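Note that one protein chain of the assembly has been removed; the remaining protein chains are unaltered in position.
== chain A ==
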Amino acid sequence: MTHRVDTEHGADAAAAADTSGLRATELTVRFGGNTAVSGISFTAPRGRVTGLIGPNGAGKTTTFNACSGLLAPSAGRVALFGEDVTARGPARRARLGLGRTFQRMELFDTLTVEENVALGREARLAGSHPLRQVVNPPAQRKAVRAATEDALELCMLGQQRRAIAGSLSTGQRRLVDLARVLAGGFSVLLLDEPSSGLDTAETRRFGEIIGRVVAEHGSGVLLVEHDMALVMDICEHIHVLDFGELVFAGTPSEVRSSETVRAAYLGSEAG
């Protein structure tokens, strides 16, 4: 099982030098008059799983969107491996090594599972250069195939490779989404509720996959999850969001015993 480092871009070399990974500073996102995320700062370094939890509507997905460049933050900065990317588009951030999945799995529904996964790597290789988008040199073809095979095997999707993605069950779609972003060889992964829709066995398998990706390739993961057992199990450090504000940060055991966190969750259930 190899997780190939994308040497052509040189970006990952820089990434290796700077373990800071993703860093958000004083990030604020407003929708009209509603502040979804207000002035939060955190890091998601390489080589560890960082949790981002909070009740529904706390602003987790919004934070992801601002980090990956799909939303322009109202204030604050986003840096990747030491480079300020606040003004960069999503494609540029991806080529620097930031990958993400979607809470609502955004698969390429009319493509096969294999093509979906291959695109994780190929989109990045094609980049923003017109010629690269057209020409597919043999070396890249090999790299794409190898990355696809690895990711399919890791996520146990070998059987479904020829299936049309739109026809799969929710659990399998989650795995395709994950395999696609793994094939991309990103240095930091933002995973938005990756285990929702998975059964117990699949969730356990998912935890193992994440463990391996972090241990073997030194990737960083920022994980949004509602499955607390999973979060407590695989996260080294956890940030807690409530109403767009960072209310707590600490290790799993600190989070478990925190009154603030309990209040945030209880408050949302009672209110």
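To be clear about the criterion, a residue touches a chain if its C-beta (ideal position, glycine included) is under 8 Å from a C-beta of that chain, and two chains touch if they have at least 3 such contacts; residues count from 1.
One rule holds in what follows: contacts and distances are computed from a predicted model.
Its record in UniProt calls the unshown chain "ABC transporter permease", which is the match among "FAD-dependent oxidoreductase", "ABC transporter permease", "Cytochrome c peroxidase" or "Succinate dehydrogenase/fumarate reductase iron-sulfur subunit". Contact with the undisplayed chain is limited, among A:R23, A:R46, A:R180 or A:H239, to A:R180. Checked against the full complex, the one of A:A94, A:V213, A:L241 or A:A264 touching the unshown chain is A:A94. Contact residues of chain A toward the unshown chain are 31-34, 56-57, 61-62, 65, 68-72, 89-91, 94-95, 99-100, 102-104, 106-111, 115, 118-120, 122-130, 133-136, 164-167, 169-170, 173, 180-181, 184, 196-197, 268-269, 271.
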